[in-house]
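All protein chains of the complex are present and in place, except for one that has been dropped.
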Amino acid sequence: MTKNSLKTGPDELGYYGEGTSAMGGMAVGETLMPALHELNQGFEEAIKDKEFLDEFAYYCKHYIGRPSPLYFAENLTRELGGARILFKQEHLNHTGSHKITNSLFQVLLAKRMGKKSLICESGAGQHYSATAAVAAKFGMPLIGVMGEVDIARVNQNIIKAKHYGAKLKAVPGTLKEAITDAIKTWTTNPEFAYICGSVVSAHPFPKIVAFAQSIIGREIREQSLEQEGKIPDMIVGCVGGGSNFAGAIYDFLDEPNISKIGVEASETAALSNGTPGIMQGMKTYMLQTDDGAKSLGGMSLGAGITYFSVGPLHSYLKDQKAVTYSSATDQEMLEAYKIIARTEGICSALEPMAAAAEVIFRQAKDKPKDYTICLSLCGRGEKDLDTIQEHIGKDFE
Amino acid sequence: MTKNSLKTGPDELGYYGEGTSAMGGMAVGETLMPALHELNQGFEEAIKDKEFLDEFAYYCKHYIGRPSPLYFAENLTRELGGARILFKQEHLNHTGSHKITNSLFQVLLAKRMGKKSLICESGAGQHYSATAAVAAKFGMPLIGVMGEVDIARVNQNIIKAKHYGAKLKAVPGTLKEAITDAIKTWTTNPEFAYICGSVVSAHPFPKIVAFAQSIIGREIREQSLEQEGKIPDMIVGCVGGGSNFAGAIYDFLDEPNISKIGVEASETAALSNGTPGIMQGMKTYMLQTDDGAKSLGGMSLGAGITYFSVGPLHSYLKDQKAVTYSSATDQEMLEAYKIIARTEGICSALEPMAAAAEVIFRQAKDKPKDYTICLSLCGRGEKDLDTIQEHIGKDFE
Amino acid sequence: MSKRFKKIFDNNNPKTKLVSYFVGCYPSPDQSFELIKQAIDNGVSILEIGYCTSEASAEGPVIKAAHDHVLRSGYTLNDTINLVKKIRDYNKEVGILLMGYIANLYKYPINKFVNDIKKAGADAVLVVDAPHELKEENELRDALNDNGLSLIKLAAPTTDQKRLEDIVKISSGFIYQVNVSGVTGVKSANEIDVANFVKRIKNLTNIPVCSGFGIKNPEDAKKVANSGCNGVIVGSTFVKYIQDNINAPDLTQSFGKQVQSFSEVLK
Partner (left out) sequence: MSKRFKKIFDNNNPKTKLVSYFVGCYPSPDQSFELIKQAIDNGVSILEIGYCTSEASAEGPVIKAAHDHVLRSGYTLNDTINLVKKIRDYNKEVGILLMGYIANLYKYPINKFVNDIKKAGADAVLVVDAPHELKEENELRDALNDNGLSLIKLAAPTTDQKRLEDIVKISSGFIYQVNVSGVTGVKSANEIDVANFVKRIKNLTNIPVCSGFGIKNPEDAKKVANSGCNGVIVGSTFVKYIQDNINAPDLTQSFGKQVQSFSEVLK
């Protein structure tokens, strides 16, 4: 990796980029700083340990079911009449989303570091149920923090996590409040391992999560070369904190000829509508009041992408103009859901439908037929069925 | 294959075995007989067509996500202290069970035969939602028939199938009534393709479904040889109609040193408690009144294994003493669910928990540590969460 | 073929026979007997007496409800065979055909069944879900033939020429020509289709053809009779009449008139 590579990762203090415009960092209370440094050291050691990486690869294959297929969406392609669309089928992973790869990695890391208990936050509950599954598998107790709004809308994940033996802490609000409270819970128990669900929060979490999820992009490269004879021309993924998309594009960051589009929920489009700020442990783009006193942002139907902020890597990539960021509305997500259910027989989670909307409504149609777009289909829809029924149930009658 | 192989399949009229004790056959009305013959011919042609088989393999890999992993259940093994337990992770398939492999195969076959519309029945709704997904993918309309009791308990599958564009026909009762009504619906529309969900009904369905699902056993062989250095000593699967278990054992039928145990729900244990009879298109063991006028059998919590009868292949294998059949109670299934959720972080469907109960409570403990048992974990639990919560929700508090 | 069937079809009066289906023992053995007597007295030439099974796969909602009623009431195939005996005692000319599914016969078992119904005075059997590909069909057919009884075979709109030839070859008594693809009592028959189908069969054989499914009123019966078939089969329409009037005190009498309205047009 050259000095100028976008893949060099953050510096030792967690900054992506240099000078005052650098993103990331470590903005947490003193109580947690030793834990973060310990984690960073543990991570750096672990990824040099072949046995550890083999263990991660073993469970990726046997427990998660990786690699997730790269699937040519023939009908959708035909219907749109433009680019050739590939789905990266992360929804087929155990527990139903990309999240488990990260949970698995961090829990293995925690185990390696001798940790005995786990904490996590969650938006859509995917990270919670995934971490709970892995926690059960490795015999570690877990406390998950979630916002009450999300708990109500993604109930099945809560029940599954309970069956795996995890304990839930409910706080008012959504993912944002869950993250703040998870940090408080960690501050109260700094000897626990905090299993962060996306490329967000203080260093070294963005680095660790991006590392764990970068397997997605490496699989895409290998599968696309094998199946399509070339790598995709464009990669599109939804962005809440940004982990599935970071994972999908990481391996391709130094290939500027590959277009990369990250799609946020329009109600919480930090990269399109936000400004740099420092909250929840990191400097990054976010929706906030001018004085930085209050986070802002509405509610999206995509529980996992209802997040006023975004991982610092994405802010950096935006500033570098290496990646394009856009947003999609609830209406567009629901429309995309319908189209993909009907054409491909896939009941997707709503979050990746933000990315699908970008592909369907804005990217695929006017592209030539040999142009390939890889869409990160990062979650299955069971958790969202009630929400979908409530909003567009009548459309299916 | 030798004449005496258990894998020779049924004869041209659908009989497994010879003489009056032969099982299977074609007991349907005249209206459907031409369709069955046409289907048999279509099937025999298709499986000689390399292109067709390649197409099936292609979608198995990319759409379903096959091969499903063969997973060493380390914690469960440790907890039981006996045999080494492997899970065949069929629940990781798209739509969440083994059923989709069969749906895919039959829909591809229907397409090859020029069929334009589809009918299916379903118990747990897994076959319905799987067939609906595949039907959407190949642009064919589908009518699914389900019992009202099942519709109420596995509601998510109904909603997903609706989103895929399928139409539901509700009939009073459970799987048994759904099968009878599906045959009526087919009789009314004999030009439709009937996509049968298990190794049941009239010839050639048992043969076709066993063929499609036998990929499970071939994967088990290959994975077990690669991972374990040997094939499993025992294979255990739940039996409703018997397709996942048939698929798991088919490749091993001529290897008598491999134990094979099929586990029914104790309320509808046709093989343990039934007698031969002819209903729903086939001669097989079933629960019925002495005069053959009425099917019998109670209700199991496993919607997909609440079936008074069983596929004729299994009746044949029972009579041949080639396979052992047992049964598990609701209580045992729920206990097994809890143990597997807690030890392995897997939220399983209830049906395979019948097989898990056999392994956990009756097989694994007293076996030596180098004895391997492969459990067919053929469905994920989301569809059953309400039922589980209702019955043992308090156990998780 | 039984002598009785031969006599029925050899007779030119009525021109087209009225074949009528009854669910045996519905709504009870006694009422069933009274209704059937009315049918005989009002011009039915052949009775199809259905025995019941829970998984009947060719019955529409009307006949299914009657089956369920009989099964719930606990009446069995034995009760239906007893009913046949009573009918035969009442009338020596009417043709009697037992109709149902293979499930019950297999358990009876088949040889004993043939013996028992012969003794009771039946002429034939029709098993909806026993095509000639089924071992038990062969067994049943042999036993019936050995006893001078007929196995009535079905020919459906989906039956192709080759298959029709096979069916004709093994048929005796008459051929039950199914007019529509579907369960009993739902779809209506199309006049032209019926006529063509009858012609197809008549080209192959001299065995009488009775045409059934979808006949809802005397007008339908008349139209189907015009197709050239030897008999018209009315099932769900009669069962439904009984169902709809089950509590009417004059059901038996009014049912007789209902039957007559069909037999009249077939003279």
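Labels for the chains are A, B and C, by order of writing; each one numbers its residues from 1.
In this section, a residue touches a chain if its C-beta (ideal position, glycine included) is under 8 Å from a C-beta of that chain, and two chains touch if they have at least 3 such contacts.
Because the structure is predicted, anything quoted here is derived from the model rather than measured.
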Displayed chains contacted by the hidden chain, counting the whole assembly: A
Given A:L39, A:I64 or A:I183, the one touching the chain that is not displayed: A:I183
Contact partner of the left-out chain, one of A:P34, A:G81, A:P256 or A:G298: A:P34
Interface with the undisplayed chain - residues on subunit A: 13-15, 20, 22, 25-35, 176, 180, 183-184, 187-190, 276-281, 283, 288, 290-295
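Please note the rule applied: only the chains that are shown with their structure count from here on.
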Contact graph of the chains (line, ring, star, complete, other): line
By mean Cα position, the chain sitting nearest the middle: B
Subunit A and subunit B: spacing of chain centres that average the CA atoms, whole Å: 35
Subunit A and subunit C, separation of their C-alpha mean positions in angstrom: 67
